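A single protein chain has been omitted from the complex, and every remaining protein chain is retained in its original position.
By letter and in written order, the chains are A, B and C; residue numbering begins at 1 in each of them.
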Amino acid sequence: MQTEHLESHQETFIRKWVFSLDHKTIGLQYMFTSLIFLLFGFSLVLLMRWQLAYPGSALPLIGSYLPDSIAAGGVMHPAGYNALGAMHGTIMIFLGVVPLGVGAFGNYFLPLQIGARDMAFPRINMMSYWIYFIGGVLMLASFFVPGGAAQSGWTSYVPLSILSPGQTIWLFAMTFLITSSLLGSINFIVTTLNLRAPGLTWSRLPLFVWAQFVTALLLLFAFPVLQAGAILQLLDRVAKTSFFIPSGLIVGGAPVEYAGGGSALLWQHLFWFLAHPEVYVLLLPAMGIVAEILANGTRKPIFGYKEIAGSFCFIGVLSFMVWAHHMFVSGMKTSLSYLFMTTTMIISVPSVAIITCFLLSLKGASIQFKLPMLFALTFLPMFGIGGLTGLPLGFTPTDVYLHDTYYVIGHFHYVVVTGSLIALMGGIYYWFPKMFGRKMNEFWGKIHFWTTIVFMNGIFFPMFIQGLAGVQRRLYDPTVQAHNLVVQPTNVLMTYSAILLMIAQIPFIVNFFVSIFKGEKTEDNPWQATTLEWACPSPPLPHKNFEKIPTVYKGPYEYNVPGESSDFSPQHLP
Amino acid sequence: MIHQPEAIAETVTGIPNGKLGMWVFLASEVMLFGGFISSYVVLRTGSSFFPIPAKELLGIPLATLNTFVLITSSVTMVLALDAIQKANQKGLIRNLAITILLGFCFLAIKSYEYPHKWHEGITISSNLFGSFYFTLTGLHGLHVIGGIAFNIYILVNAIKGCYTQDHYERVEYAGLYWHFVDLVWIILFPIFYLL
Amino acid sequence: MKKTYLIVFGTLAVLTLLTVGVSYLHLNRAGAITVALLVAGIKVSLIAAFFMHLKFEKKVIHGIFYTALFFVLILLFLILPDIGF
Partner (left out) sequence: MNQNYGWGLPVQASSYAGKLDGSLFLLHGVMLLIFVLWAFYMIFCLIRYRQKNSSRALYSHRTPLSSYIPDALMLIFEIWLIFFVGIPIWAHIREDLPKEETSVALHIVAEQFAWTMHYPGLDGKFGKQNPSLINADNPLGLDENDPDSLDDIVSVNELHLPLGKPARILLSSKDVIHSFFVPEFRIKQDVVPGMNIPIWFEPTKIGQFEIGCAQLCGTGHYRMRGDVIVQSPEEFENWTKSKTKS
């Protein structure tokens, strides 16, 4: 393999840490960058939540330091609120959760779990990180561009996104992020197909690898369509083409000088054709991590391995046929909404199957309530709420009332935040010993866990109450409309829960950075797990991971095999 | 049977990483051009204002010639690959050079066609047909430029003698990419010029 | 192998002339579209099969290529009924 000759010469600092070709360093680069973006994206929410709880009041402490594009004179103005909303969505999804789930964990642990020395194309892997980094910097720079950041939601619906300022740099940065994800997914697919260790057949593949493989296929087939849509919209803004501009548009009393003829719905179709597989890209890595931690924590083979892997693939294929359930009330023809309502209901079955298998793997187990296990266990009810509240949104009569209200925001935050983000945090606790050779502090971890869970529910559960009361989403000041006044107190409760949630992250951040250097040292397999990444030293050998490429003899989760002394038998031992 | 290079990496699927990677990349390109062409077809059938210029304005004879140029470049590319498979270094270099020349010829014809259309009043912002025409053929042109750069890189290596009968994967991957670029033009040509 | 490449080249050239010729016949819209797409389809499959050696590749590559085609068709034929007609 070409990685042998890399060790011969002593690597410079630049080659070792900045432009590294080692999938582990690239994984760590992704992890640190995406964690910083998650923190930044969450801080945007605190500004928005203050404006929602006390509309029009000056933002305490940092109000006067904010750039004029968000808050002139300490009080946030509507364009600033819309910019924060759009950037919060974009940063959290495209710069936070996906790079953490796919970029960081995928890059670091996919090669380890399949017993490979590195990714198939190390240079493309390094390029994908740096293109992602440039995309991130462009997104942040858009706050200081004249006209401010993007202001028409992370969905950037036309014609608003073409007529309002700030969208050009957003689209430009999006093309970078999409290119980075495409390069990454090519790498993952070829690595999973080609570089599996001898004996590692498809039915012995850990579920985390299954999840990453299906995620990479989703990214590969869905992202280019948004790339096409983004280029069309960029040209609409820059070159006065009219792909998405219908004829006869009158803005501010004057006709718009576009040739016209385009269709506003076309953008929604192109966008949601990507965005629905994208939400499964947010979810699948987290489900893979939960499967790993559950199998390890319950000390028994996961229940229904074939059903879960099959459900991943079924979700993967079907997620390309459900996108228009976001468009039931958008003027789409009703015949299409029948079709998409049916496919949406069918795709809810594999999710139910996965959660059923996770719950049934608790039966007959010997559960150890270690820290990662807490996160994996809480994923089940929390994702349960997220999934169940998807039912009334995928069902047209109830979606008529609930669409574009806070019910939708509650639904997807329960799935993404208390679902996959909690699972990703569990992944950090679970794989921290493998990445740094030290353990994170158990006591501070538990504090972080319980406070985060309570405050997350404090923010997201009232959203269902607001949604049923009919509070629309993306309102700068909800008190202007009479039907929002009754449930306005919930906004105050949610704002303080958000502030406390930010404070609850401090123990996690401190614990994370302190434990890298001062954490309690651990041997190679602290959780006594069976998958291949525990067969190499922690942190794994630079550039070649394993002394000798392991041979796989059995399934990924062989715990408590009858007739064996120890309660776990690793994959690479006969 | 074509001569398989010895250095098949010990991959599980038996396909070298590079070839699998190129095919996966081409799948994402299929989706990219698929997205564009679907938008074009959808708007052309459904848009309320989609004026289609008269056939004379489009310059069909020139475009047909352009299609010939690209098809011949595809053939010389595959002949180049066939040459190196028979360890014929000179054949590889000759065919590669012709492919690159034909690529430049394609771009030259395009760069003549664009101003000709601008004078006819078909610009990128004049109407939807113009917008789609210049966006799609422009993007395809960029892919042709990328393909030519890849081929020039291969030509330089071929002149230096890097490719032998047993190590010629890069030539194959450049060929795959070039055939894909030609394949996209074969779809763009009828939907823009003939329909 | 050289012979097959030249035969394929010949067929491609003939098909191009055919499709241009048909366009001058001014068939009705549906006829013109089906003929043009049919000819383009044949040319595309010829290039993919012989020039890109798809005929001699393993199932994995066929799988990837046909999945991409399948999803493009889904995209096209599920948007057409909404915006197209």
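Note that in this section a contact is a pair of C-beta atoms (placed from the backbone, for glycine too) under 8 Å apart; a residue touches a chain by one contact, two chains touch by 3 or more.
Not measured: the values here are computed from a predicted model.
Contacts of the undisplayed chain with the visible chains, over the whole complex, involve A. From the set A:N457, A:Q472 or A:T551, the residue in touch with the chain omitted from the display is A:Q472, counting the whole complex. When the whole complex is considered, the residue among A:V486, A:I509 or A:L573 that touches the unshown chain is A:V486.
Contact with the chain that does not appear here is found for just one residue of A:T215, A:T389, A:T451 or A:T531, A:T389. Of the candidate positions A:L163, A:C313, A:I447 or A:I516, contact with the unshown chain belongs to A:L163. Among A:S142, A:T405, A:T418 or A:Q505, the one in contact with the hidden chain is A:T405.
In the full complex, chain A touches the hidden chain at residues 77-79, 82, 151-153, 157-160, 163-164, 246-253, 255, 260, 262-265, 298-301, 303-307, 329-331, 334, 337-338, 341-342, 345-346, 348-349, 352-353, 355-357, 359-360, 362-369, 377, 380-381, 384-385, 388-389, 391-392, 395-398, 400-401, 403-405, 465, 468-470, 472-478, 480-483, 485-487, 555, 559-562, 567.
As a convention for this text, only the chains that are shown with their structure count from here on.
For the pairs A-C and A-B, the larger set of C-beta contacts lies at A-B. Chain B and chain C have centres, each the mean of its CA atoms, that are 15 Å apart. Multi-chain contact residues, meaning those touching two or more other chains, occur in chain B at positions 13, 15, 20, 24, 27-28, 31, 34-35, 42-43, 46.
With touch defined as above, residues shared between interfaces to two or more other chains in chain C number as follows: 60, 67-68, 71, 75, 79, 83. Those residues of chain C that touch chain A in the complex are listed here as 60, 67-68, 71, 74-75, 78-79, 81-83.
For chain B in complex with chain A, the residues that touch the partner chain are 9, 11-13, 15, 17, 20-21, 24-25, 27-29, 31-36, 39, 42-43, 46-50, 124-128, 131-132, 135, 139.
Interface of chain A with chain B (complex): residues 1, 120-121, 124, 182, 185-187, 189-190, 193-196, 220-225, 227-229, 231-232, 235, 239-243, 246-247, 258-263, 266, 270, 273.
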